[in-house]
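Apart from one protein chain that is not included, each protein chain of the complex appears where it belongs.
By letter and in written order, the chains are A and B; residue numbering begins at 1 in each of them.
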Amino acid sequence: MPDGSLYDAIQEIAGQYPVRRSAIMPALHLAQEHYGGWLPPEAFRDVADALDLTPAYCQAVASFYDMYHLEPTGRHQIAVCTNVSCALVGAQEVVEAFERELGVGPGETTEDGAFTLRTFECLGGCGWAPVVAIDWRYCEPVTAGEVPGLVEDLRGR
Amino acid sequence: MPDPDLVTVAVDGREIRVPKGTGMIETAAAAGIEIPVFCYEPRLGPPVGACRMCLCEVEGMPKLQAACTLTAQDGMELHTAQTSAKAAEGQRAVLEFILLNHPLDCPDCDKGGECPLQDLTFRWGPANTRMHFPKRTFDKPVPISPVIALDRERCILCYRCTRFSEGVSEDMQLVARNRGAQSIIATFEDEPYRAHFSGNVTELCPVGALLPATYRFRARPWEIDNVPTVCGLCPVGCNVWATTREGSVIRILSRNHPEVDDGWLCDKGRFTFDHLRAGDRIREPLLRVRRRGFDPVTHEAAAEAVARGLRDANGSVIVAFSGGETVEVATALARLVRGGLGSNAAILPDDLDPAVDAFRAPLAAIRDAELCLVLGDEPVVDRAPIVDLWLRTARRAGAEVVTVNPAGTIAVPPGSAPDVCADLLAEPPRDELRALSARLRGAGRVALVWSGDDHDAGRRAVALAASLELGDGSGLYVLPRTPNGRGVAAAWRSVDAGRAEEPSGDEEVGALWISGDEALYDPRVARLAERARFVIATSMFMGEHTLAADVVVPGTSYLERDGTVVNLEGRRQRQRRAVDPPFRDELEFLSLVGGRLALPIAPWPAEAPPAERAPLPERIQVATAPEPAATARRADAGRGLQLVTYRALFSGPGVERVEPLAFQRPLPEVEVSTGDARSLGITNGDPVSLRSNGTSRELRARVHRRLRAGVVRVASEHAVGLAERVEVTKA
Partner (left out) sequence: MAADGRRLGVRALLLEHADERDLTKLAEYEAVGGYSSLRKALGLDRGAIVEELLASNIRGRGGAGFPMGRKASFLPKPGESAKPIYLTVNADESEPGTFKDREILFRIPHALIEGTLITSYAIGAELAFIYLRGEYLREFEILRDALAEAHSAGYVGANVAGSSASATIVVHRGAGAYICGEETALLESLEGKRGQPRSKPPFPAISGVYASPTLINNVETVATVPDIVELGGAEYAELGVENSTGTRLFSLSGNVVNGGNYELELGTPLRTLVYDLGGGIPNGRELKAVIPGGSSVPVLAADEVDTPLDFDAMARAGTMLGSGAVIVIDDRCCMVQLGLRVAQFYMHESCGKCTPCREGTRWMVQILRKLEEGRAEQGELDLLLNVCDRILGNCLCPLGDAAAMPVASYVAKFRAEYQRHIDEGGCPFGGASSLAGVMAPVDQHHAHMRGQIQVPVHA
């Protein structure tokens, strides 16, 4: 986004709500996109400025939610659901397959900055388990055997 | 007949009648029953029911209820832990959960002995812990600012502190981060909690998690005394406890006056006490011996010299007041100089027209206003901080708050308050003000606040108040510059006028009495000192101007005085001596001087001090409102940008000597409007230079989205030497 347009984009969203503060979540989503997948301190300053809040407040809100990242992340986000329904049908094997394929554990980012692997609470695809969300696009179901192919595809992108 | 608004509630079988809607904690208290609470604090807004400490059983409700979230309803039967086994079990459960991760370091904790959690544990707590897992550990203590330390292990996550920061002071700097068991209290990126009211969180915290860094390990509760007094640092006059140990002040706490401060203090009031121990404090009288040298002398010798100097002045004497003196000291000086020596001349920092009291109202009335109009360029928070909190309370309750200043909701050029006032009086008002004028006249309860130096003694504000016919529930608040400026001016005028003419123009002045450090800062006083044959200064600290005095007498701090002060409402309050000054105080010295001039002055307050919590005096009646002087409209011309300056709260001789408050001092910044920033190619944080009259200042830019175009704003201490118009360039 060019300079100032994050500010303008946030203003536009804020206009949809009776109270501007409501726009903080969409604003944080936008800022996260703007800053390459995570929210550095600068992002909080930007959002705070656009919505007349403080950076501390914006960080407080962001840290409450799992989808905002306060640390740099990989280009691709892999979320493996390990809640009950998925776990009952082999989610842990899928996690381990990703670990093997990527060489990092859950919560970590590969050295080349390509992937962040996380286990996640129920993603809402339990009937087609195990569920994996790659950059928030759902793959349902995913078996451990399919993991190398999935990673291979992503490396190309 | 029963009062329809009263309801009957039974608490543990004790019937009590209270107004419908009274909070259950208060209802129980009225029945003599204490319900333990942690998160509940009515001054923080509606109850949140977070800590669950107050669980009680209510007849007809299956689950335990958080009593703090209930209000009295007719026929309600509440059982606390004292009569309900279920409630007792609930309370034990909550206490166990609270203590689960709380360290057992009471003996080391500065809260020990004053800690609600410690008391409750003692009364209700489990004898031993059933928790055999590692407790949460954190780095501790974390200095969240130079004046506040946070111990996250002790924190019980009651969210009082963050609710204060978000919902009372609205600085939104102290926040909760993360979620669930990972939650912590934090500031942004570990930057200091830098806000005018931050210290209140140390009093709100019910455990030893947030403590004044300045108090850590200084004392144990049984070694201290708490002296009830009144803060002497601004015209609000917050009621405080000065905690002393072995003759020194080690802490200031609020002593909630619900009409004045509602139990809040600003950080200046809370943390400046250490200036008492400043290294450059003057501890004995000094007499000039050589051109730039002083010799210490006794008070008697100093009094002798002063008496001589005054006699030689032949009535040409000027007193420059600080506005912080007690009424008693000001009266004594008036008796000596005005009554005795016949001089009429004084510099009074706040010589308000008494007619302002025709519209007086307690500060607490601001809370219930429908419309608050704040006129003047000085930020309210810097001039009379607590008034800012009252205005915020009003706005949260639904009031409209209109501010008229260069960065206000109505952004006007600097110095426009008198014009706006005049325009609001005009019929019909100017177009831009028509809507405001109509709302002002339509609103039932109006709070009118004047926040700036008014060279017309508040008469313009009085005229506006009179034309709005501000009645009961409304009020006029003219914010003086100095803490007791009103009391000092009244004291000066209370003594019969003298005979002598005021020295005028650049005539030589016989003697100049500079009373107090604040007066030493006044540029008018500095100019007078150059024209004076003989200069007396009473001051706490050595400074540039003290050096020009012939006699220097050590001055006291408000924490060392006994006497009366008058706050902005016109409320007389008693200042009590928390600690003895290490020398004779001003009144004793004046008595010594008086004795030598055959003007008897009592060395202690002669009249009875004002009663504690005396009601605010009735409004005075004025037949006709004083006629305000015509406003001299400022010509809005010239090159460059208009400069507006303000006196920051964290400035002045006391604050400057308290190292831990250095981070609160105004930053070397210039606020620039969005439009000007764009056209000058300036962004936040850029170094810029301001130039006028051959003076130049390098400051950092801060872009201010509400500041009027064409105006820049700088704290006065960073604008010394600059004129009303400045050239601004990116450095």
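The working rule: a contact is a pair of C-beta atoms (placed from the backbone, for glycine too) under 8 Å apart; a residue touches a chain by one contact, two chains touch by 3 or more.
It should be emphasised that the depicted structure is a prediction, and the values quoted were computed from it without experimental measurement.
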Fill in: Residue in contact with the excluded chain [from B:V48, B:A213, B:A278 or B:A411]
B:V48
Worksheet, complete the sentence: Which of B:I184, B:M542, B:L667 or B:L680 touches the missing chain? It is B:I184
Item to complete: Determine and list the subunit B residues touching the chain excluded from the picture.
Response: 47-53, 55, 63-64, 66, 69, 89-90, 93-94, 96-98, 100-101, 130-131, 133-134, 136-139, 152, 156-157, 159, 176-184, 186, 189-190
Practice prompt. Just the residue numbers, please: which parts of subunit A touch the chain that's not shown?
Written response: 16-19, 21-26, 28-29, 38, 51, 60-71, 73, 79, 82-85, 87-92, 95, 105-109, 116, 118-129, 133, 136-138
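Just so it is clear, only the chains that are shown with their structure count from here on.
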Practice prompt. Return the distance between the CA-based centres of subunit A and subunit B, expressed in whole Å.
Written response: 46
Fill in: In the complex with subunit A, residue positions of subunit B that touch it
162, 166, 171-179, 186-189, 705
Fill in: Touch list for subunit A against partner subunit B, complex
41, 44, 49, 53-57, 59-60, 63-65
